[in-house]
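Written below as structure tokens is the structure these notes are about.
Yeah, one chain of the complex is gone here, protein chain that is, but the others are all in their spots.
Up next, subunit A:
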């Protein structure tokens, strides 16, 4: 059984899940891995059109704290992604931005998508990717494309 201290988070997560099921923004699928545990989600993010990530599907897990949304969830890519901001999507949010309970899973995923499309080279986590992205965009795009094919098992 969920303890009372979880029930507000649980209620909120169920509402968000329902919203995302009915009204998912393009390119995003997300929900609990098992309906027994609403605090562990899996998300699938489609690589944004018009970028070298187009056609790729990127999987991630999202782990919610018991007092969500007072504190932020943690997100991890569960597939390799070649990106200037690295494989830790928590870094995709501009580091100066603090978590606020106004956020939601949908907003997090949308900001991850926009960060995939437009890397923030001020907070580069993958130095190689950063360098290549800045200095040799063709080579960068080629690696990303190869990577996309790998995640699709092609």
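Things to note:
Everything below uses one rule, namely that contacts are C-beta pairs under 8 Å (C-beta built on N, C-alpha and C of every residue); 3 or more make two chains touch, one makes a residue touch a chain; residues count from 1.
We adopt the following convention: contacts and distances are computed from a predicted model.
Think of the chain that is not pictured: of "DNA repair protein rhp7 treble clef domain-containing protein", "Serine/threonine-protein phosphatase", "Elongin-C" or "ubiquitinyl hydrolase 1", UniProt labels it "ubiquitinyl hydrolase 1". Residue A:71 is the one among A:37, A:71 or A:114 that touches the chain not shown. Across the entire complex, the residue among A:19, A:49 or A:118 in touch with the chain not shown is A:19.
Subunit A meets the missing chain through residues 4-5, 7-8, 11-12, 15-16, 19, 67, 69-71, 96-104.
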